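One protein chain omitted, others in place.
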Amino acid sequence: MGKGRLEAFSDGVLAIIITIMVLEMKTPRAAELSALRPLALVFLSYVLSFLYLAIYWSNHHHLLYVTHRISGAIMWANLHLLFWLSLVPFVTRWMGESRFARGPTMLYGVLLLLAGTAYWLLQHAILLEEGAGSTLAAAVGSDWKSRVSLLIYAMAIPLALLRPWIAGALYGFGVLLWLVPDRRIERQVARAGQKVGTAGER
Amino acid sequence: MGKGRLEAFSDGVLAIIITIMVLEMKTPRAAELSALRPLALVFLSYVLSFLYLAIYWSNHHHLLYVTHRISGAIMWANLHLLFWLSLVPFVTRWMGESRFARGPTMLYGVLLLLAGTAYWLLQHAILLEEGAGSTLAAAVGSDWKSRVSLLIYAMAIPLALLRPWIAGALYGFGVLLWLVPDRRIERQVARAGQKVGTAGER
Amino acid sequence: MGKGRLEAFSDGVLAIIITIMVLEMKTPRAAELSALRPLALVFLSYVLSFLYLAIYWSNHHHLLYVTHRISGAIMWANLHLLFWLSLVPFVTRWMGESRFARGPTMLYGVLLLLAGTAYWLLQHAILLEEGAGSTLAAAVGSDWKSRVSLLIYAMAIPLALLRPWIAGALYGFGVLLWLVPDRRIERQVARAGQKVGTAGER
Partner (left out) sequence: MGKGRLEAFSDGVLAIIITIMVLEMKTPRAAELSALRPLALVFLSYVLSFLYLAIYWSNHHHLLYVTHRISGAIMWANLHLLFWLSLVPFVTRWMGESRFARGPTMLYGVLLLLAGTAYWLLQHAILLEEGAGSTLAAAVGSDWKSRVSLLIYAMAIPLALLRPWIAGALYGFGVLLWLVPDRRIERQVARAGQKVGTAGER
């Protein structure tokens, strides 16, 4: 089965999710710039979710770049990931509108944890198909970033009930962790290319 | 005529349908997690429709993978299928908001029946073009799943007027039937590949 | 310049336009099927616009299939067409909600006329680029369908102010005219293929 349509469908869903979030921001009735002030936290939650979805798109891009075969398990693992990500606009809006109240802020962490786990499952399904000696297996390596991310979300969930702003800060830290682009796969691809070059094969 | 744009357009429409459903879920006014409880059935209907649309995307993917020529009949059969699927968000929202009331729950079954019939027509139009000896014809075989699905929806429609929850359970069963991925086409493609391999042709 | 992105962007815009129209249909508050009755005309206008947009997508598909070069004029003629089509959901909703009142029904005709003219301009821009001896020039021929369509819309506009249902019937007739798929290009491509075949070239 070709991976082209899987990528196209995922791109479509991610593009829509990332874009409809902005539909949630209601324009103020008043025409003064000061009328934007109550929207500050709504905007902040939008920026946070835009960054998370951009990171997912970027990592998804890298992951599928080194994928060669799409099994049924990979297809469903991908749909599972898209399901949780499709709920991001709903929870983002609720967190923003409630001005980072305890409940919605906790739920945001739960959603990040579920989406992160779904991504890990997708990566696992692809690794099973690609095999231990594949470019992907070498590239993923110890995968400390994913582990730390899941730990951060798991910590933020109970903390949101005590001090929501700590949870918010942790979500922001989780973004920074990934904003440094994941060069592992790029490096591994480059290294694989070099070896091939050295061996004299085209 | 190339099948690339047919797939791209169908992917686009399906990606939008599956994503805008979540726009229908209104965020609660209250900021407590308990405010989500009234949304439970809305969420359940969302999960149900997400799964149905994911199944349609997956089956559509398999179906077009073994399609070689796109006739005018295939193009219109495909648009006919997309038309019924485009109504899924509307009926899903109504069924969820009415807490699985008789009328909306019945209508959901009618829509599944119409979409299922449209898919069957699309498959038929492709089979006519591909011919009886094609990979697709061998792969589809007796096609018992489609028949059983249509039977389930037809049964659920009158039952929804008596006991909506029975209809709801049948819709859930209809999802489970398809969640086991349709390996018929994959197997047939693999088998066709083997034969070709044995015959020594490239 | 490649035509791939032009097709992808047009497919995306058309897929979104055709899908968001259904977002306009508000679910009834009551949970009885009879609550759908006031939506009948909204649904009818949705079906009408779905068919028109499907026809545009299909014709656009055929048109670009025989296009080889994308000039700046073609790109802007295409964006001009997409602009008018993007207004279809707005006018469709207004016509449906006003139960085919004179003003909105007239506006629908104006929009069809503008979109039809934009399509004609796009075709013209492509013909200029392809030249008189091209497959497209032979395929388009006298192009009576486009002329008759524009005439129908032009007639419907004043009639909508007298008897909106006559305009509505004309819009329906305009759909039927095109539902018979445009086989001219297909035939011409087949004919061109045959000639080449006869000449002994591959």
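For this structure, a couple of remarks:
Going in written order, the chains are labelled A, B and C, and every chain counts its residues from 1.
FYI, a contact is a pair of C-beta atoms (placed from the backbone, for glycine too) under 8 Å apart; a residue touches a chain by one contact, two chains touch by 3 or more.
Please read these numbers as outputs of a predicted model, since none were measured by experiment.
Checked against the full complex, the one of C:Phe9, C:Phe43 or C:Trp120 touching the unshown chain is C:Phe9.
The omitted chain makes contact with just one of the residues C:Met106, C:Ala125 or C:Leu170: C:Met106. Although one chain is hidden here, its contacts on subunit A can still be listed: residues 7-8, 11-12, 14-16, 18-20, 22-23, 25, 27-28, 31-33, 35-36, 47, 50, 54, 57-58, 61-62, 65, 179, 181, 183, 186. Considering the complete assembly, subunit C touches the hidden chain via residues 1-2, 5, 8-9, 12-13, 16-17, 20, 23, 72, 75-76, 79, 82-83, 86-87, 89-90, 93-94, 97-98, 101-104, 106-107.
Keep in mind that, in the parts below, only the chains that are shown with their structure count from here on.
Chain geometry summary: the mean Cα position of subunit A and that of subunit B are 27 Å apart. Chain centres here are Cα means. That of subunit A falls 38 Å from that of subunit C. Across the assembly, subunit A contributes residues 12 that each touch 2 or more other chains.
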